[in-house]
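First the structure, in the form of structure tokens, and then the observations on it.
Removed from the display is one protein chain of the complex; every other protein chain stays in position.
Chain naming follows the written order as A and B, and within any one chain the residues start at number 1.
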Amino acid sequence: MVEPLKKPPKKNPQKRTVLPTLPPFARSRRALAFTAAAAEGRFVLQRCADCESVCYPAREICPKCWSPALRWDDMPDGGQMIAETTLRTSINTYFRERMPWRIGTVQLDAGPSVLAHIHGDVNERSRVRVIARTDKSGQGVMIALPEKETPNMADDRQLRTLTCDPKFRRVLITDGRTELGQAAAKAMVDAGASIIFVGIAESWRPYPGKEALGALPGVEILPLDITDTISVQELAGEIGGKTDILINTAEHVRPGASMERDGVVTARDEMEVNYFGLLRLIQAFGPGMRARGADGDNSACAWVNLLSVYALSNWSAYGTTSASQAAAYSLSQCLRAEMAGSGVKVVNILFGPLDESWRQPLPPPKVTPERLARTVAETLQQGIETVALGPVAEDVMRRFKEDPLVLERELSQIQLG
Amino acid sequence: MSKSNRLLNELGTALLAGDIDTVDLTHTLDPDFPVMILPPEFGQCARFRVEEVSRYDDRGPAWYWRNFSCGEHTGTHFDAPVHWISGKDLPDAAVDSIPPEAFVGPVCVLDCSRESAADEDFLLTPEFIEAWESKHDTIPEQSWVLMRTDWSRRSGAEYLNMREDGAHTPGPNSDAMQFLIDERNIRGFGTETVGTDAGQATHLSPPYPAHYLLHGANRYGLQCLANLDKVPPTGAILVCPPLKIKHGSGSPLRVLALVDRRPA
Partner (left out) sequence: MSIGDKRQRQAYDGIVVAAPVSVPYERYSPEPAHWWLARALSGLGSASGVSPSDVDGLCVSSFTLFPDTAVGLTQHFGLTPRWLDHIPTGGASGVIALRKAARAVQSGDAGIVACIAGDTNHVDSFRAMLTSFSRFSQDASYPYGSGGPNGSFALMTQDYMHQYGVQKKHFGKLCVAQRSNALHYPDALMKTPLTMEQYMSARQIADPIVLFDCVMPCAGAEAFLVMHEDQAKDMKLPFARILSTIERHNAYPDDPVQTRGGWSLDKDELWEQSGVTPADVSLLQTYDDYPVVIAMQFEDLGFCEKGDAGAFIAEHTFTFDGSFPHNTSGGQLSVGQAGAAGGYLGLVEAIRQLTGAAQQNAVADAEIAAVSGFGMINFDRGLCSAAAILARQE
């Protein structure tokens, strides 16, 4: 049985920080579809549209009937362990540092047998549940889990290389003035984070929920205004070396399309928070987190961006805000590419209309700040990188995947009220 | 030597001799300095921000410089008459067209610090002004009048003193403004708080009398002043030229007071 994770000791200041090394990164173009799905927490394999057989590894034609019509389908996650080994040597530095390492052959209910990482609670030749996640290199891999939940399951050291569990980690929430920021702090407390730094801009302005926020165990309120480069740099100077998870809860949302704006002041405010704010955070906190991707059980592990799903495709009712969110989404892709090599995951949670004042006139279904905050915690615990949250976001994401150009036309037909 | 030459010579001599104090009435432009908060659906006052362009580095090896940005009403700042709707059509009412002599002149400081300490919503009244005049003489025409509240010693949330029903800070009532304009013909009015008006001035009639009446009469405003306790009730000279911004509604500025140190 997996031992419960112990609270990591204070860092030995005389020891050099372990540099991040990576599991193998190279994949074929075809296999990247597996990675993209794994980043969403989905387990997909290629299924032949003609003969229905499932194949693995990724191919260009069906090896049974030569049909080129291979589609990536979600697969049943059940399987049977057939063989397993404990590797004690590896030619790869990342694994070498983490030996011994269990891998095994799983006969999937879906058809193929695959090589997979094995959770410590999986018994020889037992039934397993196989999930796909991105590993420290950012590429999709499979891990076989015990069929039924076991005590301390999340604490398995091989599984933990695929997840970003907040347990015992130190989290920065960039804006605690909002319900969302405060809910995120609460969710991190519940998830076992050891310290939750909460940034508050303009402390000279009161905000609701201040007392309750300050009373949460482990919460430290610190000045942070992501529209102010100096403020961001000063906070990074203070806590940048111990920020394991950064959750950017700051957003600036105003209804209105571009012609409804007189001038760019509001749009610039949106960009200042949604785009430049993110950029400032990246420049101040990114390098430190990237260097600490392998720093023990409380290594830096995740950067969480909370973005409107209209970052994917503009909704003119919130036209300029959508544009700033699109800029932020694009920047998050840049960040993900920059973080590759560090083991720090960039998590984008794309949400549908949030239940807060700037989206007050929007009809339901809406996502409550608490739901979004809980999703952040779950997403980190599961090691997922991309989530569409809420029925609206799921719908937009689905259409986006089907055809982004059609989605644009569809969104242009949705008017407010 | 002409008369005016003599006058400025005397001033220069006194300045060099240290007989005249130059008192800085300005807060440092700091990104975290409070600004006026309006209901969020309105446009907001931009905060003061700085971005480094280079600092003896690859962006500029031998020099350090930055871009700054802010609103016309950020930090210690000057309000021009065009700032308010009541002054929108007045002549010479923007910072670039205001006659420069308006920026240097005599100043009276009305000490309301004790009253403001006792009552955050203290309102300056004609009666208070007349009582002050009974001690210090009548406010001369074309003077700057500054309302000392010691509010500049407050910081953070205390300064804006914002509650759910808005800010609670002292300021003038409508009658006081009307009195200063009509009866005393002042040049401008200044405060230590974030605006020339009281925090609850939206509930006065007219709302925001310091803005509405003062600017409607082509007079000027100064706010976020500091160190008013170092300026005597009468006899000092105020120096307050704003940036010459084309059709500017106001401007951050450095406000100085020249104070005679010699015993009367």
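Going forward, a contact is a pair of C-beta atoms (placed from the backbone, for glycine too) under 8 Å apart; a residue touches a chain by one contact, two chains touch by 3 or more.
This structure is a prediction, so every number in the text was calculated from the model and none was measured.
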item	value
Visible contact partners (per top-of-document touch definition) of the missing chain	A
Among A:I91, A:A215 or A:M259, residue touching the chain not depicted	A:I91
Residue of A:K11, A:R27 or A:R157 touching the missing chain in the full complex	A:R27
Which residue of A:L115, A:M153, A:A257 or A:A291 touches the chain not shown here	A:L115
Per the touch definition above, residue among A:L5, A:M75, A:V122 or A:V141 touching the missing chain	A:V141
Touching residues (missing chain, whole complex) on subunit A	23-24, 26-28, 30-31, 34, 56-58, 63, 82-92, 94-95, 101, 103-105, 107, 113-117, 125, 135, 137, 139, 141
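Throughout what follows, only the chains that are shown with their structure count from here on.
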item	value
Rounded Å distance between subunit A and subunit B, as computed from the means of their C-alpha atoms	50
Footprint of subunit B on subunit A - complex, ascending	202-206, 223, 225, 227-231, 265-266, 269
Parts of subunit B lying in touch with subunit A, wherever the complex brings them together	31-32, 34, 37, 43-44, 46-47, 49-52, 155-160, 162-163
